[in-house]
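Would you mind keeping the following structure in view while I ask a few things?
A single protein chain has been removed from this complex, and every other one stays in its place.
And now, chain A:
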């Protein structure tokens, strides 16, 4: 299910078999939080359900096994089910659950955290009136809930504005600016940086960000938001539970703001800027007159699911976005079925674009274009994995997916950049005698820290790590000699 993560470069070549994907970034974040905080979070059934959805399959399996047990079971019972090969993943899963305080570590018994257990049970069976899944707003004749299409358009516009702002910064163009809150977030997350106090410029992290799938991008920003929330003295539990609640809401429905806490109400404004929710503002630019209802967009409702976070009909209107739109040929030519300016701008990061038709962009992967991308901090593997994830269905019949020659060449261009290796260290010179020199050199060789030596000049170069030892050695020898 939610296995959308940044895969390791080698894994990305066969994305389909990458089942042992890393944990979701939110899970990783929560593992570092205190037990107290997590327990408060688990009080919300919606949070329990959403987190459950973010867990890896094996972890989900474990939780499901224990969920309906009223008594605890000894760990050996559970371990008996595990095959020998499964030992390691099993231990990993237990570790993750323990750090999340879902399954407190104990040698004697295995039992779910009672708060989490009741929360998840409630989420599954229904009941309770906590309103943790959001409270639907009452039907209002005057303001009917917005159409799904309008919501999608809104989400897309907001989201693309952010990305497009990033991609076109520094190109001498002035696209629409996202709101100040978004800009601040981008700067804080290191995706953009202000150069000499001037306008914001995209950083190499930002370039890499652009090549990620939207789901990953979204969570990257939201995690940054969580970190900022901590600094702004917002209650992290409220923030997270609100996000998780949004992920369980239904697209195309209006929700009421009445049950929300003050923190959560404050969040609405930020989330509006990211395109996660749509809220009618009274008149342009006056936030006070905001409506008391809000509608989550697709970006929000898919936060913890595996369905695409952006409407599939984005781009050219024939669903190519979801299926992939890039054809890469052995002659380094690239044909992209798209009319989406954002996709074109992203392609422009590493492709020399030549011409464009209403639904097709033609370019070529050239040495210059790849060099430019590498200079921006994008790696060859990122380019390749972008091409793989967006490959046209026709390409999928190929094995391997991308022409090997082109892949290799992109990697070779990257290697070209790294032909010089630098290593810090110390040059040892001016030895009094050949014997001295050889003696110290031998010692250094035993430590395996010699990088270069020249016997005729009686000098050698040692790495940084070895310096303290060599220095000590020489000093000891000197004192011994003096004595």
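Quick note on the criterion: contacts are C-beta pairs under 8 Å (C-beta built on N, C-alpha and C of every residue); 3 or more make two chains touch, one makes a residue touch a chain; residues count from 1.
Criterion: contacts and distances are computed from a predicted model.
Visitor: According to its UniProt record, what is the protein name of the omitted chain, chosen from "acetyl-CoA C-acyltransferase", "Phosphatidylinositol N-acetylglucosaminyltransferase subunit A", "MMS19 nucleotide excision repair protein" or "DNA 3'-5' helicase"?
Guide: Going by UniProt, the chain not displayed is called "DNA 3'-5' helicase".
Visitor: Return the single residue from A:404, A:432 or A:464 that touches the missing chain.
Guide: A:404
Visitor: Could you tell which one of A:52, A:116 or A:154 touches the chain left off the display?
Guide: A:154
Visitor: One chain is left out of this view; which of A:205, A:266 or A:344 touches it in the full complex?
Guide: A:344
Visitor: Identify the residue among A:73, A:375 or A:412 that touches the chain left out of the display.
Guide: A:412
Visitor: List every residue of chain A that touches the chain not included in the displayed model.
Guide: Residues of chain A in touch with the missing chain: 153-154, 156-157, 160-161, 164, 168, 173, 175-176, 318, 327, 329-333, 335, 339-342, 344-345, 348, 353-360, 362, 392, 394-395, 398, 403-406, 408-409, 412.
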